[in-house]
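Right after this comes chain A.
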Amino acid sequence: MRTAVTRPAGTPFVRSMLAVVWKDLAAEWRSKEILSSMLVFALLVILIFNFALELDASARREATAGILWVTLAFAGTLGLNRSMAVEKDRGCLDGLLLAPVDRTAIYFGKSIANWLFMLSVALIVLPVYSILYNVNLFNPGLLMVILLGSEGYVAIGTLLSSMAVQTRMRDILLPILLFPVIIPVVLASVKASYGYLQGSAMTDIQPWITLLVASDLIFTAVAFMVFDYVVEE
Partner candidate 1 sequence: MEGPAETTAYFIAGYTVIFGTLIVYLTSLVMRFRRLHQDKALLTDLQSDEEKASLQEESLGTLS
Partner candidate 2 sequence: MASKPRLLTVLDIVTALLMAAAIYMVFIFAPMERVMGAVQKVFYFHVAAGWAGMLGFFVAFVAGIVYLITKQSRWDRVELAGVEIGLVFMFICIVTGSIWARPIWNTWWTWDPRLTTATIMELAYAAYMMLRSGIEDPERRARFGAVYSIVAFISVPLTFFSIRIFRTIHPVVIGSNDPTAQGTFNMTPAMGQTFAFSLIAFSFLFAALLWHRIRLGKLQEDVERLKLQLQS
């Protein structure tokens, strides 16, 4: 028996979590609607910033970190909304919840999938931005900040979007719920990115990184603890 089936590694929790991630990625691979909409939207936001701020060379250096994070945050709400709305509309959410898996495995699965979407958008936006504005964004510190910042963002974002899709206002509600509570993550990310892009001393960047990691941990833990109550019917 044991040799007949090659079982994926890990506990049932990890396996069901990976199954959710895999399901999201496979669905996205077929439809491509989340990534394509996030991406086009992100590029449009960058273009609008160009006209709105009249960016000359020095202003560009100052504003890059801010523009980058505003773009990611806006594109992020778009992706979060879509990824949950798809579940809701196709009745997948109910199916998932009926399945005999740990609810928190669903939460982590959805979060990881959303995280991957956000990172892929960043991965395309960064080189495009570098080319359009002639700023070199390939900085290991900045990449780490994007990794950390988008983790905190999707940790709370996944929780709140699963609430928002179950209300009457749906799409409008997510940014209103999300932005006031996500400010520490966005602010720390902007400041840390700015520090890395300016080549500031590590002592200037350190407090922001600490705050970012602390926020990530706290938000992930809280979302993990309360997610059960959001999906229970």
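Criterion: contacts are C-beta pairs under 8 Å (C-beta built on N, C-alpha and C of every residue); 3 or more make two chains touch, one makes a residue touch a chain; residues count from 1.
Selection rule: all candidates are chains of the complex that A comes from, given by their letters.
Remember, predicted model here, so these are calculated numbers, not experimental data.
Undergrad: Of the numbered candidates 1 or 2, which one touches chain A within this complex?
TA: Every other option belongs but stays apart; chain A touches 2.
Undergrad: Residues of chain A touching candidate 2 in their complex?
TA: Residues of chain A touching candidate 2: 156, 159-160, 163, 166-169, 173, 176-177, 180-184, 187-188, 191, 207-208, 211, 214-215, 218-219, 222-223, 226, 229-230, 232.
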